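The complex appears here minus one protein chain, its other protein chains still in place.
Showing chain A:
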Amino acid sequence: MKASNATSQDLIIVGNGMVGHHLVEQLIERGAHRHYRIRVFGEERHLAYDRVHLSEYFSGRDADDLALSTADYYAEHGIELHLHEAVTDIDRDARELVTPQGRYAYDRLVLATGSYPFVPPIPGGDRDGCLVYRTLDDLDAIREAARSATTGVVVGGGLLGLEAANALRGLDLDTAVVEFAPRLMPMQVDNEGGELLREKIEALGVQVLTDRATQHIEDGDTSRHRMVFQDDKRLETDLIVFSAGIRPRDELARNAGLEMGERGGVVIDDRCLTSDPAILAVGEVALWQGSIFGLVAPGYQMAKAAADTLCGGELTFEGADMSTKLKLLGVDVGAIGDAHGDRSPGARQFRYVDQIKQEYRKLVVSSDGKKLLGAMLVGDNATYDTLMQYYANGLELPADPASLILPSVEGAPALGPDALPETAWICSCHNVTKGAICEAIDAGCNDLGAVKGATKASTGCGGCAALLKSVVDSELEARGVEVDQSICEHFAHTRQALYSIVRVEGIKTFGELIEKHGHGLGCDICKPAVASILASCFNEPITDAAHVPLQDTNDTFMANMQKNGTYSVVPRIPGGEITPSKLRVLGEVGEKYGLYTKITGGQRVDLFGARLEQLPDIWAELIEAGFETGHAYGKATRTVKSCVGSTWCRYGVQDSVGMAIHLENRYKGLRSPHKLKFAVSGCTRECAEAQSKDVGVIATEHGWNLYVCGNGGMRPRHAELFATDLDDGTLIRYIDRFLMFYVRTADRLQRTSVWRENLEGGLDYLKEVVIDDSLGLGDELERQMQTVIDNYECEWAGALSDPEKLKRFRSFVNDERPDPDIIVTEERGQLRPA
């Protein structure tokens, strides 16, 4: 065939893997599709897909999810796509490509044929059920074979082998990994790291056999195959996957007479040209300075250089860093630069091993200790990004390099994004530097998404996502596009600033605050936030006329609105202790008003389905029986959960119920940036689950241990031990100070856990403020808490005694009939919304 357009040249790309596709993108980016008539040949049925995440094919991602592009994208740019069409020959004399379907003329040709899995020449290695792990079709074959299998073996304990093992686990096979070398991942880790990796992988139920050379494979007794090793040991299995390395797919080049490496691979120069300047090669088929690069990032860099070469540019491939950050079978493994330290004469090492948490970190540094030459991580890659920056940018190490790999302690040096030079690599898949990100921002990208779109950073393996975000945030801030800290459009202040204004100026109403410090009517953000601040400072009844329009509906009606517009009612039951007769009243009220009744997680009783106009009657009966409001509707103290403690329990060492009741009665009615949950356990068995609460108290032989800033819910966080063996008075004093300091400094709707994580200086700082009184605030915080306690009144009791307030509890001002749209049905003997 001849090009239809005489002015355009024919460009053919052989191979549509990740690198082949990246080349297409690079060409389009440079407008090459307007000068070249481009044809792409792929041997597989599928358009280029994400091979890095191939094992996810067995955990929910299908071929479409893994696809890197669409046929439409190719069509839109006039690129002819020949999938499922294997190229059989290159006729260099005629400059034609040969496939079973025909011959295609080329002016320029790019080989992106990649590699194939190496299957060691083992007798029996070609038996049915001996498979490889490389393509989606391979995965389909593995899946098919796994249907009649219960066990599987992966031959090869390197990166791809462990990926394959993960895939077999995903198919519910009992999985084993057989490695020829004495350890797993011999390229990336040393013996010590390899041993830890083995332990971690074995803990996942994967059998690991190292130092095993398979001699032959034969029929098994109990399984389909029997593998026989060098020492005559045997292993029976139903399925075998070879993943013992890759070899370049270089047969086309070899047959065409291009210069080849001794052990395969098409020789290329810095511009990705082969020995025939009409032909280029990229990716795993290409041999550059004697090396094949088996990772996607160098492949992408070759694709970029090749695209530039084809467009007459000067960009060259200058080798690539083989540093990798992986998560294999859920285990973090990272290797940077000269991770083994065997390529750098005079290099010194730092090693950190934690055999309990199973973490291993090693630094290889220059003899003067100033430069990072390499690093090895097993079990935790948290430090990878920082170490990579030191390595890639030749930054001078901190005075004590060991601090970079020691367990994170407060004050460990952090490498902030602003400390990185312009040349710092952020995304190695797409070769994006900090400078490129800054350019994108200067060109008008003013959020993370726009920067990702413009630079492609973090769209490859995604490993740099956190780093990219911190760089973008930092650069945006530096350009004054700072994240607006204003609470909303009506106040140009943070919650903390509004809190200070209210306190310092003694402002007691929202009207006064917005008149002096804001504008407009306010909104559903600032009104409840200010209501909360006013309540924390002065604790006036929220149902007062000045405050009631600020409240969320739950606070307004002192009950929790449910999805059908009815409310639930939760009376306070301090410490979860209740007399039988009071419990009976709850039952009677629930029955009388037809309320769905459920026990809460906080040791209370929740009564659902009350209509607005029923709430006062319900509460009149509850208050008559001695109940108080439970503030389940408020950003306020909720409950203090407790175990039964020393009163009854043979293990208890303190009266946990007594302490819980004392705490609940002390802090009830305290409004705060978010809800507050407490618990008290009577001994170290911790039956009250205090370590999941904002404030947790656990009894000891000598007093109480105090834990703070725990959380259950969406993002669970263990509370941290704050102080030990406290007497009652000190415990209360610390809690007073802690809570008021939180109320004073947290953002709106920020739980203590998130507040603590954002608190500069962390737990140590919090201890200094509360225990050592480093800010001299102790007395003031205690006084403020006392004000809240002194002004406590049961909001429901207050509302019931005020006819003006009760007027609000009408579903309709002109009709006493209930809302006809509230329809209920019966389920398990109770009423629920229909």
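Operating definition for what follows: a residue touches a chain if its C-beta (ideal position, glycine included) is under 8 Å from a C-beta of that chain, and two chains touch if they have at least 3 such contacts; residues count from 1.
Everything below uses one rule, namely that contacts and distances are computed from a predicted model.
S.K.: One chain isn't displayed here; going by UniProt, is it "Dye decolorizing peroxidase", "Putative spermidine/putrescine transport system permease protein", "Nitrite reductase small subunit NirD" or "ATP synthase subunit c"?
M.R.: This omitted chain is identified in its UniProt record as "Nitrite reductase small subunit NirD".
S.K.: Quick one: which of A:G374, A:G522 or A:G669 touches the chain that's been left out?
M.R.: Selected residue, touching the omitted chain: A:G522.
S.K.: Decide which residue listed in A:V98, A:M187, A:V353 or A:V548 touches the omitted chain of the complex.
M.R.: Considering the complete complex, A:V548 is the one touching the chain left out.
S.K.: Could you list which residues of chain A touch the chain missing from the display?
M.R.: 489-490, 520-524, 526-528, 545, 548-554, 556-557, 561, 563-565, 807-808, 810-815, 817, 819, 821
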